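Missing here: one protein chain of the complex. Every other protein chain is in place.
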Amino acid sequence: MVGIVILAILAISASVGVVTARQPVHSALYLVGNILSLALLYLMLKAEFLAAAQVIVYAGAIMVLFLFVVTLLTAGKEERELPEDLPGQRIVAGILSVIVGGVFVALAIKYPGPTLKAPLPSHFGDLTGIGRLLWGPDFIYLVAIAIMLVSAALGVLVLNPPRKRRQQEAEAREQRAESKASPETTRKEREGTGS
Amino acid sequence: MQGVAEIVLLPLLGAITIGLFKGIMPKKLPGIWASLLVGISFLVSIGMDLKLASLPPGHRVISGIFFPWITGFGPAIDWRYYLDPLSGIWILIITGVGMLIHIYSIGYMHDDPHKARYFSYLNFFVFAMLLLVLAGNLLILLIGWALVGLASYLLIGFWYHRPSAVRAAKKAFVMNTVGDAGILVGLALLYIHFHTVSYSGLFRIFDASHSSAFFEWTAFLLYLGAMAKSAQFPLHMWLVDAMEGPTPVSALIHAATMVTAGVYLMTRLYPLLRVAPVLAYIVAAIGALMTILAASSAIFQRDIKKVLAYSTVSQLGYMFLAVGVGAFTAGVFHFMMHAFFKALLFLGAGSVIHALGGEQDMNKMGGLWRKMPWTTWTFLAATLAISGIPPFSGYYSKEAILGETFNLGHPFLWLIGAVAAGMTTFYMFRLFFLTFFGKPRDEKLYEHAHEAPAVMTVPIVILGIGAVFGGFLGTWLNHWLLPAFRMYKGAPYAAIQYGPLWTTGFTLGLAVVAFIIAFILYIRKGTSTNAATEKGVGRWAFNAWYVDAMWTYLAVVPFKAIGNSVRQAEVGILAGVKGLGTVVWDWAQDLRPLETGYIRRYALSIMVGLGALLAYYLIRV
Amino acid sequence: MVLLWLMAIPLIGSFVVLIAGGRLAKGLSAGIGVIELIAFIVLLAHGPVALNYRWIPAWGVRFHVGADGLSLFLIGLTAVLTLMAIFASRGSFGRAYFFWVLFLEFGMVGLFESLDLVLFYVFWEVILVPIFFLLTGYSGEKGRPAAMKWLIMNLVGSLFMLIGIVAVAVIHAQPFGSLTFEISRLTDVKLGPAVAPWIFASFFVAFAIKAPLWPFHGWMPDAYREAPPPVTALLSGVMSKAGIYGFLRIMLPLFMPQLRHYQVGLLIFAVIGLAYGAFMALRQTDMKMISAYSSLSHMGMMALGVFSLTAAGILGATFLMVAHGLIVGGLFIVLGILEDKTKTREVEVMGGLNDDAPRLGAYFLFFALAALGLPGLPGFVGEYLIIQGLVAHDVVFALIAAVVLIVAAWYMVRLFQGVMQAQRRGSPIGDINALQVGYIASLALLIVFLGVYPAGITLHAAPSLYHAVHLVATKGGHGL
Amino acid sequence: MSASTALLPEYIVVVAVLVTMIAAMIRRPGGTVASWVALIGILGALWATIDLWTMHIHPAVFFNQSLTVDNYSLFVNVLVLIAASSTLLLGWTGEREHEEFPILVLIAALGMMSLGMVGNLIALFLGIEVLSLPLYVLSASHRTVLGGEAGLKYLLLGAFSSGILLFGLALVYGATGTMNFVDFASSVNVHSPLLAAGLMLTLVGLLFKLGIVPFHMWVPDVYEGSPMPVTNFMAFGTKVGAAVILLRLLAYGFYMSPQDWGPALGYLALLTMIVGNLLALPQNDLKRLFGYSGIGHAGFLLIGVAVHSVVGAKAMLFYLLPYGLAVIGAFAILTMMGTDKETVTISDLAGMARQKPWAAALFIVFMFSFAGIPLTGGFVGKLYLLQAALFAHQPGLAIGLVLGTFLGLGAYLRPLQAMFRTRQGESNMAGWNVNWSHVVVLVVAVVGTVGLGVYPTPVVHWVSQSANFFWLH
Partner (left out) sequence: MIYTNWVVALAGIIFAIGAIGVMFRRNPLIMFMASEMMWNAAALAFIAFARQYHDMNGQVMAFLIIATAASEVGIGLAIIVSVYHKRHRLDVDEISRLKG
């Protein structure tokens, strides 16, 4: 119980850190902290494999990716985020989020749900248990994940293609485009009130 | 069936053929063709009347159906014709006088480039008028009624370049429509209650009924039609303006035939008048009022045709007086005599106008008797007739009306009629003296004056014969009409009667006095026509007692005002429609900035939706 | 089968014109119009017929078409007037124009034949489309807002009617369980007091906007003024009749209790519209506007006839629909020719044109007289019957209607005289040519025939109206 | 029936994904092999779907109840495959799109197809994600400024909404203890607040994909910024996916407690119909206009869900078809017009009626179908929805539908009128580009639109068969 409270405090403070950190790098690091504390929570909730996956995939792969991009995009720049300029944005968003979060907390606490007396089934949460499911009846989910990963890979290829291909495409586009409307004129037409 | 259709359709044939082929007809043909057709129609009419006469006196009706007009919601209304002695008289006058005026018109319209159109209209008028009088039910009568109105409109506006003619035509048409609408509602009422509008059917029902408010109102609505057509107060001003048309038209339509359609209608509906006694009295009273009102106006007019127009209105008043008090035969008698002498007067006036190159102002006339002997003497005969000087025709008919009015217990109406008769003498002789005697006031016009050609004088002379000797027809008319009037209840005093001798004497005395005054004023003193029209009674009378102004303020101005306010409302409605569109458009434009383009705003919007959904749920629980 | 042909000829014809049209478009469409007219004559010889096919069985929607006395002559009116409009159209408008005109004919015929509410509604909206494009594409810049107004106002009305239609069917289906949209089977629907007024209003407003009746005529002035004259002729001559037809075909059988209940109010509305149109016409200076508002006034007259809920009034409205359609169609065609010749619509700058164009003047006068309800012409027949129906209900309305007839005479004569008579103000124009004389004269002859022999229509129409009238009688109206 | 038979269409698409990838790798620059392969795959899937349909299968459950194959899913398959093939044809490779385009389209289509057959929460989530991920890529795929913005907006908001969806799913799972839809209703916690809160969150996630106000903000922006065929795919396919999963979830899992979600959806539907159509009115950019119009139509679709009746389900399912056909038709014309531009504004349409009369005529048909004018499918769909609303005693929804239609009218009429305007200066129809693939889409769309309007009976019949959930009766 105490462990849970400590982990909860850790997780919450890390997540607050993510939101409040000035630099994206710091945010990313806080997020790693959050992920790690959650991983520990998973362990306590008898989800051993997931705890491992959380650490390996999230902290290991995803966050590293994040850090790469952060450094790529913010390298050499030391600028602070501009202050809020949307009227009421933070007040409304804050109040709403607090209320919504509060509602969840209240609901979760008020309606605890059944407590099963029976012991946990064997292989609950370990690699065997998950593996039996995922390579058994739930195999189709893995297929879906595979497809998603394929599309992610394709996405990266499409969005940030190699230089050579980019040139090819630009040439092809120029050949086709004789009267390409510049974004400015499009803007104007779109902003006009029409007839 | 046989004859009736021909009587009606021959003039229509003329109208159509002339209308269609006027482009390829020789110049003179339309007049001759039109006159010929009306002449044949006249002959057929005589034949039909003879046929009618061969029937036993109490059953002189030739009636039947051509084909149904409308069916489907109750008893059918048919194209029904109805020839009885009453309509027999009318068709004779219409075709007979009509033919004479057609012939006269050949001369009168000789120089007009549009005379083919003129004859087409004239034939169309004869057709419509015949349809009116031969109709066997009120609905067909109404069709004829409206078509004569149309013909009148067309002919008044014949010279459509003249703004005054156009205005007069419009006025005539609209005023006549008032009457049409009255008849329309009246006959709808009758149909709703009795499921028939044919004369025979209605008359049987009237016979079996007692007077009631329903009949009074129905009769009033029908009388409204008669009022409009026959220029009874307050719907009479159009007739005076109608003199904008060619003079033969004034003679035929606005004196001899069409304007007496109201008389015909009221006479025809004599069984209805029995069950609507109040209305009958109103008819008589308004008739009497008209006699004196119009006569007073006639006294002060300068335009020769206007004098005659007011005179017509006045004479129509006599006829309505007769109808209203129940002296039906006398009324018809006066109609016949009036057709002769008033047509004659108009044709004579037409000759004068023709001779003077279109001049109508009596101030520019005078001394024409030397130049136009035929016209002058026939005109004199007609003047004597209308003045009621025995033994001319007018004397008999007018005395019959006045006498019967007196006999039937309406001494006040009689007095009005008698005084008006005196005034008639005065204004007619004023007209006669100013036109034909004295010195020529406009030498230039006088120089050019000439007698009309034979084609014009012959009809005048024929009519003159009627005007002089027509009075002797009274007895025959009694025999002819009385059986017809006795077929249904409602005409107990239809026979022609004359009043006590002193009443005749009184009227005659007034006439003589009026003649003397006119002689003194216009022969001896040479008074101007403008005299006494500047102020007082004279001014009022000259302006026809400002009835036109009354209409302007009672109808035209309010109608236009309504029109204007309606236009305001329309602006409002259209603005409302447009406004609604603008509101939606503006609303949409106002909403657009909500779509700010900021992702965080969008996320907030999602959050707001989430909050709302949760709140909705929590509040419900 | 002839019912289907009546629909198919203009539909197929429209596409034929669209594909093969080109320079021949006008002649081709005139030929199709003639064929349609022949088909109508065949139908006339057949007498009342009906066809009933399944369409969407799951919803009980049927392809139920028929021609009875009520719709027969409206179909004829459509055929005649479309042909006239085609003749009166400029050939230079091109094939799309004639496509839309023929498509409109298809829609109108379909509408008048429909005996199923959904089918009715389909055609009800389909006829909006051609007018929208005729207004958009063939009447210059000002036509577009008019087209927009036309379509949106009409759709606002009809969309609510769609709710009404479905609601009626659903309510009718509640006890029996199966949907049906056939008018004849819906007549026994029992509407509760809570929904009845709303459903009634949804139908009423749709029909009133289409007619248009005051005060739902917001689209009318612009559309009538801006449309090419033949289109205006179709709009006022045929299209507007759809509204009144809806009253007769749908509201009488379905909403008799409501009609009885609101009768006085409806009559007052109609009579206001009647007077309103007349007075507006009195104060206009644009000749198309005069006849447009005169048309509004006449629509009020027809509505009066319907709302009198008497046999005569309803028959009168039926007759007046046909008569007014022909008359006002002719009038607008004549006005269109005038506009073409003078390049203006303002009465004040015209005058004395009768000198140049006596034949045109004669026809103008004829149509003006017919429009003002001159006895002897068919307009009068309808007005007479309507006034008779009103007299049976309440003579006050009859008297107001009669007064409006006088105003009608006033503004029509004013229009005619202003254009054709008095001093000449404009430049000379030519008279109409032989073709124009031909088709206008045939229209005029038809009008004269109807005026002289209205029984030709009422004889056929009355038996079909019997059903409606019977309903009137049994549900508390005046039988006669 | 084995899974390999019942899921044959999906398997074919999966195989097609792989083959297309290979084809894309070995293609020549500007070649169309990948597109052909993908198209053949889609047609094969379509054939398999129709074949399954004709076998009159009974509902079959696979993979631990995660997938259910029944007439409903088959009908959805057809809709999705139409959307996917139209997208492929409009973005025929080599003309405009990169070679990965067909693959991504196929993957997204796979997600949409799976949404029609999901039976538990896991599959729901995966389906949504399989649908979304390729679309994130596709919307930004042209690497233009606006395209990037569209992609970024879609991505960030999509991730955000997926988070909400996931948390909702977790709560639902927590309240019921099961992942399967059909077990929710039998769970003891049918009226548990936790369940309701979870349902609300789930709904937010799904309504976001459907584009319901106030979760709609991304729609116009993403539509406007995305490449034309992608917008077409989002407008048709995403709507299909989101709508059918919403219906499936609510009709299978929550049919016992419609009072918890029915009214809420009703109000949202009203709001959406009004706001979507209203905002469509003043738009000048046609893609953006279709975005708002799509929001409005999503509101119409939501009626069918909100009334919670079998008629509603059928009506919603039916409405997807005419809506989608009109979308693909309209986008086909926009694609033909704007081959060298990312977007088409209303003023670009000027002169179209004169210069391209046939295209203008077809555009008219599609616009009228959107507006619900009879003789087009849109009208029949609206009629069906009206029936649903009135049968459910919800006149408010009926009136909302009518008001929305009325507000939307202006939006559809403005482009139509613009076509008749004469254009000053040079013709902008010069860049007109008609490919056979566009023509195919146009023909299918117009035949379908008009056919549905004139004789909808077969489709009504199919819809009745596919949405005939027995517990809704």
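The chains carry the letters A, B, C and D, assigned in the order they are written, with residues numbered from 1 in each.
The rule we apply is simple: contacts are C-beta pairs under 8 Å (C-beta built on N, C-alpha and C of every residue); 3 or more make two chains touch, one makes a residue touch a chain.
Just so it is clear, the model here is predicted, and its values are computed rather than measured.
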| item | value |
| --- | --- |
| Touch partners, limited to displayed chains, of the chain removed from view | A, B, D |
| Residue of D:Y136, D:Y267, D:Y323 or D:W462 touching the missing chain in the full complex | D:Y136 |
| Contacts of subunit B with the absent chain, listed as residue ranges | 592-593, 595-600, 603-604, 607 |
| Missing-chain contacts mapped onto subunit D | 121-122, 125-126, 129, 133, 136-137, 140, 143, 145-146, 148-153, 155-156, 159-160, 162-164, 166-167, 169-171, 173-174, 177-179, 220-221, 224-225, 283, 288 |
| Touching residues on subunit A - with respect to the absent chain | 1, 4, 8, 11-12, 15-16, 18-19, 21, 24, 27-28, 31, 34-35, 38, 41-42, 44-47, 49-50, 53-54, 57-58, 61-62, 65-66, 69-70, 72-74, 77, 79, 81-82, 84-86, 89-90, 93-94, 97-98, 100-105, 107-109, 111-116, 118, 120-121, 124-125, 129-130, 133-134, 138, 141, 144-145, 148-149, 151-153, 155-156, 159-160, 183, 187, 190-191 |
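Methods note: only the chains that are shown with their structure count from here on.
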| item | value |
| --- | --- |
| CA centroid of subunit C to CA centroid of subunit D, Å | 42 |
| Centroid spacing, where centroids are CA-atom means, of subunit A and subunit B in whole angstrom | 98 |
| Multi-chain contact residues (two or more partners), subunit C | 152 |
| For subunit D, residues that touch 2 or more chains besides their own | 193, 197, 282, 410 |
| Which pairs of chains touch, using the document's own definition | A-B, A-D, B-C, B-D, C-D |
| Residues on subunit A engaged by subunit B in the complex (per definition of touch) | 86, 89, 92-93, 96-97, 99-100, 103, 193 |
| Complex contact set, residues of subunit B against subunit D | 581, 584-585, 587-589, 591-592, 595, 597, 599, 601-603, 605-606, 608-610, 612-614, 616-617, 620-621 |
| Touching residues (chain side subunit B, partner subunit A) in the complex | 589, 596, 598, 600-601, 603-604, 607-608, 610-611, 614, 618 |
